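Heads up, one of the protein chains got dropped from this complex, but the rest are sitting where they should.
Labels run A, B and C following the written order; every chain starts at residue 1.
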Amino acid sequence: MLVQQIINGIVVGSVYALTAMGATLVYGIMRILDISNAGAYAIGAYVAFFFLLQTGSPLVALVTGVALTAVFGFLVQKFLYAPLMNKSPNVSLIAGIGLFIFLQDFLRLVAGPQARELNFGTLLPSIQFPSLQLTLYGTWFLILAATALLLLILWLLLNRSPIGLAWRATAQDLETAKAMGINTNRVVAFNFILGYGFAAVAGILVGILYNSVYPTMGDVPAYKMLAVIVLGGLGNPLGTVLAALVIGMAETLIGGYVGFFLPRDAIAFVVLILILLWRPQGLLGRRRSS
Amino acid sequence: MKSRFSLSLLILILSLGLMLAGCGGGGGGDKKPAAENKTPIKIGFFAPVTGPAAADGDSVTKAAKLAVEKINKTGGINGRQVELVAYDDNLKPQEAVSIAQKLTTKDGVVAAVSGSYSHTTRAAAPIFENAKIPMIAAYALHPDITKGGDYVFRQSFVGTAQGKAGAFVAVNMLKAKTVAILNVDNDFGTTLADSFTKYFESKGGKVVSRDKFTMVEKEFNPVLTKIKQLKPDLIYMPTYSGTGAQIARQAKELNLGIQMLGTEGIDSTMEFLKVAGATADGIVITTNLNRESKLKATQEFIKDYSEMAKHAPDMVAASTYDCFMVLAEAMRKNGAEPEKIKDGIYKIKDFEAATGIIKGYNKLGEVTKNVQVQIVKNGAFAYYGEITDAEIITPPDK
Amino acid sequence: MVDSEVLLEVRGLKKHFGGLKAVDGVDLTLKRGETLGLIGPNGAGKTTFFNMVCGFYTPTEGTIRLKGEEIQGLPAHAVARKGIARTFQITKVFKDMTVQDNLLAAFALKQAPTLLSSLRRSHTRQNLEHVQAYLERVDIAAFAKVKAGDLSLGYMRRLEIARALALEPVLLMLDEPCAGLSKDATLDFIELVHKLRASGTTIMLVEHNMAVATALCDRMTVLSYGVKIAEGTPQQVQNNQAVIDAYLGEAEEGE
Partner (left out) sequence: MYEQVVAINIGLAMLLAMSLNIITGFAGQPTLGHAAFYGIGAYTSALLTAKAGWPFLLALPAAGLVAAVVGVLLGLFSVRVREDFLAVTTIGINFVVVAIFQYVELFGASLGLAVPKPVLFGLRFGNTEILILLVILNILVYLFIRHLPTSWLGLALGGVRNEEDAAASLGVNPDHYKVFAFGIGTFIAGMTGSVYAHFMGFISSSDFAFPVSVGVLSMAVLGGLGTVSGPLLGAVILTLSPEVFRFVSDYRMLVYGGLLVLMMRFQPQGLIGDDSFLRRKWIGLFSRGKGGE
């Protein structure tokens, strides 16, 4: 049972890591809590759902879902966030929330309020180990593999490519990067394309895992991803992964052994508050420099 | 500096003025036209069309429109047409209250139907009661809703009755001795789980575990892994379609092999059956819609609804539809003024409706009808049994 | 025992950041009415020293006495209440407030010492007149109703100094007050400091620019790599070989 629960926890944690990565990247550059990223999560899943219905091809569905959402991310930064960059962070926050509400209701009006199935067919069968009382879902492998692969790509992109270098410089300090001749506008655009692309991947994978897409599917990620990125130290991709695993594991073990003494989402925040009391800068955050 | 203060004062004055307008305004709202006319009869309706329960809001709104259409096509109310005044409450009690006020004082409705959840309906109920306008809750289960007075009714089984019915099914039809309960953590899941437990234990059964979760939960592997170790005969899951479908799917993936018993909450063709797919097969539910019923009202409703909505109806739709049919029956027999409608509803006996024969309403306003037991077979709900036992289906009157 | 002439007395002050010894055992004495320059090349530990005196850093070791009373380790707001006012190298005016409100905020120190008393009205006619007087002293009275964030850098500096003066401090500390200023603004500023000196204000200033420091100070203390390497009048310090070496070293590194 313990092995099963630990695997459950890792899967939940991976899902959180994927879900929170988009917002982590956006925060890393823009220093805003981008709630509309959770809208992109739902958009990605719905675009994939639509193309799956139209073409029947999982690959086409996946690629269009991610690509169109990434384009959407580009447009969002160009027409909404970029002009607000020098305003108070509250402004971007509320704008993002407004966009999120708008997107959710847009999806409801276009696709109907009911949950729809996102059935990619049985990609991989579940594996049973009766002697160990262990079950491994086929989709779990998909989730874990996709998470690992995407994080690897992200790492290579940020650490081994010219745009990654520019990204890191801009994340350190946008003004200085600009002064050093880095085209920060391009970095910001790239950042949103990447961030919203990630959100779409997360939305599609979660849609497959739970075989359902619905207009309000971004509701939980909208706040949970914030807990994850804050716990990870805000804007630190590695910290996000670590925090996601901590929260996923804590929720799973509490749910499996103690029983939920508080709702699952509240537990994530209790973990967050306790850890922040101990480390106010998050798990992998740097101490504030004064 | 001066202009700044002037502007802010202006805004304060406007805001307060707006509020004070509320103190003085209104008053003449609830004057009703004389009975001898052919103006349409207005029936109020509210549902969570937007927000987290939008799927149910959509079903019930379609059902309400269908019902009004049907009433008007079959001659209206003694020659008068019925008009639907429908609002979206966004699943917020505060909005439900202002809608209830609007319906009762502005729109001049003679009766209303709540197509919403418990906390919204619970907040709106006293307003209808005070305005002396009858209101029927289609599927809200909070026990307090009907307790305020005479004007509030309920069209689905009060939670205690359905929970008991579930335990009856568990003991007598599924022969379960031990059960694990998984309930959604709101008044719906809690009342059902509580009354299930009470009856089940009184018949010698044992509840081995009880876990609760929020409406938006999707991940049940941890708790199902735990339940797997406990090896209960049955899992009772009073919850809604979204969560119910995930429980069904994840139980199958974990190879649980435990019989599952649900409630009317997962009586949904789109959200439950399609998402759960083959993994739903064999799940039994207690509900109030018997798809294989021989009743004309039921078959007509299923046919009409499917044609209109392009998908098969679920329980919330059927229950909402019946609210309007009951109102129409009361108005036809007893008159279309609020007080007469109220009396008319109390007089209803053995009325044929989409959700079966309505035996009547008790003094609290709770409905008495048979509980339907359905089973999922080949991706559809099918007849499994019907509970007619008076001890089970009679709602409490206190 | 306490020499009434001595205002500030620092003994063996140290600040270590991990392995880095930013300030490593500095002694310093400041007399009433004196203007002392704290100079040294980049990274000499001037600002660290300065921030310890103002309460923004806690010293690792050593004592700071103001009028004989130990104040090291007190938080910044408590140090301010003891009578030390400061400005910042990167000006920190309250940008979205008017110049007048920026200045008025300083009066709270005397007029609203507790949370409850802070509920009282601040914009009394008397206070506003008082504010105007301070603004006139630094020649920015015309901007009283302007948002501080809209001022030019030079005027922000003036506002900051006026704000510090409004605390009626026993010691005024200026952190690189001429950094980023144009030549004209620098000259204006030097004139302003001379006016303050004439009125008897005790001043300590951190300055990177030797020429500016020479023009302003009675006495100078030179830091390099966290230790004091020289002390004396501007002339003495300018001719000190260790100082020349320290500044030359920096120039070479800078090339």
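Descriptive notes on the structure:
By definition in this document, a residue touches a chain if its C-beta (ideal position, glycine included) is under 8 Å from a C-beta of that chain, and two chains touch if they have at least 3 such contacts.
Small disclaimer: the values here were computed from a predicted structure and weren't measured.
Here is the thing to keep in mind: the chain we left out touches A, B, C in the whole complex. Here one chain is not drawn; of C:S118, C:S199 or C:N239, the residue touching it is C:S118. Across B:H119, B:K132 or B:R332, the residue that sits in touch with the chain not pictured is B:H119. If you put the missing chain back, the residues of subunit B touching it would be 2-9, 11-12, 14-16, 18-23, 25-27, 29, 49-51, 86-88, 90, 92-95, 97-99, 101-102, 105-106, 119, 122-123, 126, 142-144, 185-187, 189-191.
Residues of subunit A that touch the chain left out of the display are 27, 31, 33, 79-80, 83-84, 87-95, 97-106, 109, 223, 226-227, 229-230, 234, 261-263, 265-266, 269-270, 272-273, 276-277, 280-282, 288, 290.
Where subunit C meets the missing chain, the touching residues are 54-56, 75-78, 80-81, 85-86, 88, 92-97, 101, 104-106, 108-109, 111-112, 115, 117-123, 147, 160, 163-164, 167.
One rule holds in what follows: only the chains that are shown with their structure count from here on.
When each chain is reduced to the average of its Cα atoms, B sits farthest from subunit C. Here the spacing of subunit A and subunit C, counted between their Cα centres, is 48 Å.
Multi-chain contact residues of subunit A (touching two or more other chains): none found. Residues of subunit B in contact with at least two other chains: none.
Subunit A makes touch with subunit B in their complex at residues 1, 4-5, 8-9, 11-12, 105, 108, 112-117, 119, 126, 128, 133, 135, 137, 210-212, 214-216, 219-220, 251-253, 255-257, 259-260, 263-265.
Subunit B makes touch with subunit A in their complex at residues 49-52, 54-55, 57-58, 185, 211-214, 216-219, 221-223, 225-226, 228-229, 241-242, 245-246, 249, 253-255, 270-271, 274-275, 277.
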